[in-house]
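For this view, one protein chain was removed and the others were kept in their places.
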Amino acid sequence: MKAIADVCVIPIGIGVSVSKEVTACERIFAEAGLKSRLHAYGTNIEGEWDDVMAAIKRCHETLHGMGVARISTNIRIGTRTDRAQTMDDKIRSVEEKLKG
Amino acid sequence: MKAIADVCVIPIGIGVSVSKEVTACERIFAEAGLKSRLHAYGTNIEGEWDDVMAAIKRCHETLHGMGVARISTNIRIGTRTDRAQTMDDKIRSVEEKLKG
Amino acid sequence: MKAIADVCVIPIGIGVSVSKEVTACERIFAEAGLKSRLHAYGTNIEGEWDDVMAAIKRCHETLHGMGVARISTNIRIGTRTDRAQTMDDKIRSVEEKLKG
Partner (left out) sequence: MKAIADVCVIPIGIGVSVSKEVTACERIFAEAGLKSRLHAYGTNIEGEWDDVMAAIKRCHETLHGMGVARISTNIRIGTRTDRAQTMDDKIRSVEEKLKG
């Protein structure tokens, strides 16, 4: 089952800056071979459901290993059976209508 | 890794009423032996990370099997290593302060 | 415009325990006269869109005033025009199907 997800991992209790932890998650998504794209409030990820979810779990394990005691993650995940659709398809579909 | 999650599954394109699909998800959480509690905008789930995520995946598979072509799910999932904490602990901790 | 919302306010950088801040938000929802119900990963709120959103803004202002330097909030908010629906209606609709 293919999925497009958006993930926002929030380390709690480590201070106001969380970019070191977000960077660690980006590396995990890249190493997992997932197509991913960072934005200002999370990361888009495209891949098999199991691979996407395994990478998110690894973010929690890795951050806890780095000393983060508490993590709260928000995930949006979408699947569809009517047709294949990539992250780029979703954006293109809106951008074409914006021009039209 | 124990997790507390909150899941809101949205079937898209099937009409305005989604309670049949939400009910199917509730049954999946119960059959998975997960501690879960429905609220007005999702369901709290407590359990092992893998069990929680497997149940959410099963919601997508089951709803697609029921003819829902597109699903968008929002998940909040939290883990902590400093201490064990249940859903009831989280609520009690706030309710005590409200009385205090 | 009536709305049903679910709000999860996460104070960042203040330590692992956030129940004092969650309690402050609960008080704000109650003082605003909104129908609200705490669960293990957020709070359901029912009311006019503007009142719900004003209360959430007040949570941010109040927590910043308490010394929280950074806050990340996740909101689910739903509106519908086909019929009036309360938080209790949403839950009842699923619970009846679970029994059926």
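Residue numbering begins at 1 within each chain, and the chains themselves are lettered A, B and C in the order written.
We take it that a residue touches a chain if its C-beta (ideal position, glycine included) is under 8 Å from a C-beta of that chain, and two chains touch if they have at least 3 such contacts.
Predicted model, so just to flag it, every value in this text is computed and none were measured.
K.L.:
Checking the contacts here: which visible chains does the omitted one touch?
P.N.:
A, B, C
K.L.:
Looking at B:I10, B:A40, B:C59 or B:M87, which makes contact with the chain not pictured?
P.N.:
Final answer for the missing-chain contact: B:I10.
K.L.:
For chain C, enumerate the residues touching the unshown chain of the complex.
P.N.:
Residues 1, 49-50, 53, 57, 60-61, 64, 69-82 of chain C touch the chain absent from view.
K.L.:
Can you list where chain A touches the absent chain?
P.N.:
4-6, 8, 16, 19-20, 22-23, 26-27, 37-42, 44, 46, 74, 76, 78, 80, 82, 87-88, 90-91, 93-95, 97-98
K.L.:
What is the set of chain B residues that contact the non-displayed chain in the whole complex?
P.N.:
Looking at chain B, the ones touching the missing chain are residues 8, 10, 12-16, 18, 69-70, 72, 74.
In the analysis below, only the chains that are shown with their structure count from here on.
K.L.:
Report the inter-centroid distance (CA atoms only) between chain A and chain B in whole Å.
P.N.:
Distance between chain centres: 19 Å.
K.L.:
Which integer distance in Å separates the CA centroid of chain B from that of chain C?
P.N.:
That gives a centre separation of 17 Å.
K.L.:
I'd like to verify one number: the distance from the centre of chain A to the centre of chain C, where each centre is the average of its C-alpha atoms, in whole angstrom.
P.N.:
Averaging C-alpha atoms per chain gives centres 25 Å apart.
K.L.:
Spell out, as numbers or ranges, the residues of chain C touching 2 or more other chains.
P.N.:
Chain C, residues with two or more chain partners: 8, 16, 74.
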